[in-house]
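What you see is the complex with one protein chain gone and the rest in place.
And then chain A:
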Amino acid sequence: MRIPLRLSTFLVISPKAPRNIHSTRFQKAYSTHPPGAKLNKSIDYGSTPILCHSTSSALQNPELSPEIRNGTTKRMNLFQSVNDALSLALSSDETTMVFGEDVGFGGVFRCSTGLADQYGTHRVFNTPLCEQGIVGFAIGAAAEGMKAVAEIQFADYVYPAFDQLVNEAAKWRYRDGEYGRGLGGLTVRMPCGAVGHGALYHSQSPESLFTHIPGLRVIMPRSPIQAKGLLLAAIQSPDPCIFMEPKALYRAAVEHVPIDAYTLPLSVAEIVKPGKDLTLISYGHPMYTCSAALQAAERDLGVSIELIDLRTVYPWDKETVLASVRKTGRCVVVHESMINAGIGAEVAASIQGDKETFLRMEAPVARVAGWGIHMPLMFEKFNVPDVARVYDAIKKSIQY
């Protein structure tokens, strides 16, 4: 499916698109907050602690191998780090293929720029405009030993491929039994999440539809470093992976990224900031909102908050989350997609279902998420969890 021309030109292709897309007059009406706002300020990607603003901060990550930590970095935004990961995957293994709608010229979000020139149109190519065809084709290629990295242009358009993902990709290894033919080579990338003015079909975050499917790994990175390491891990994973890229971060999130190939572990959450009074859990784009809310709440309420990024939303790292909540006794979960049956529901249910954690709870688990509506163009800023709503949930939980 194709993005309307005006939106695509504006959103993606235009070389003049400002780095902070929230700053133009045109967009102001859609997604910004009033000048007097104390909490709901624009995220300052240049100073947020979510991103590594220096080489040394990027390299001190203990999840990186010693060689990477002794290496160098380069400043990249998220689409560049995805491009870098794809390029490294293509160069290190000639069975790797990258394809989808408009991938050949570089992709509508620039993620595959230069790859067809460098690795050939046999391995980096456009497909006809048909999502079920793209994913079915990718499954077949992976079944015959290729590393097939397929792109769905927007997560909003993955549904035609839902049957292929649910009934085929996810069940392939299980139904093949002793033969053990799995689909480890399959990775399906898709831009997701709100972007300020994407409305109904350029804003969705369908991750929890995939977390209800045994057999798939569902991953959403929060930053360029995470995107590169997790994407390379997904491509190498012996299981089929859904890799969701928050499109609002493609240009906005810039940090120092190690230049060599590295992987970050799947199904392992990361404690982004330790704390002792409340556990704040999120993933993807709202991590920035959470970080800002956390700073305000720590300052105003004199509390210490632990911030956790799930990174892989299924199979998820329950152990890290439960250990944190047992310590803090309070938990707030934040995600952009609808609250009902979302990731927050699973986290909250797991907390109350774990005897030990349940007994240590000082307050009910709070969920801050999209309302039970579709993403409306003019009302996006009232739908996506903002700093005020996260701050309020933290405050209510602390004061409970």
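In this section, a contact is a pair of C-beta atoms (placed from the backbone, for glycine too) under 8 Å apart; a residue touches a chain by one contact, two chains touch by 3 or more; residues count from 1.
FYI, contacts and distances are computed from a predicted model.
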According to its UniProt entry, is the unseen chain "Putative proteasome component Prs3", "2-oxoisovalerate dehydrogenase subunit alpha", "tRNA methyltransferase 10 homolog C" or "Vacuolar protein sorting-associated protein 26"? "2-oxoisovalerate dehydrogenase subunit alpha"
Candidates A:128, A:302 or A:372 - the one touching the absent chain: A:128
Of A:71, A:315 or A:364, the one touching the omitted chain in the full complex: A:315
With the missing chain put back, which residues of chain A would touch it? List them for me. 94-95, 97, 122-123, 125, 127-128, 130, 132-146, 148, 160, 163-164, 167-168, 171-182, 184, 214-215, 217, 238-239, 267, 315, 318-319
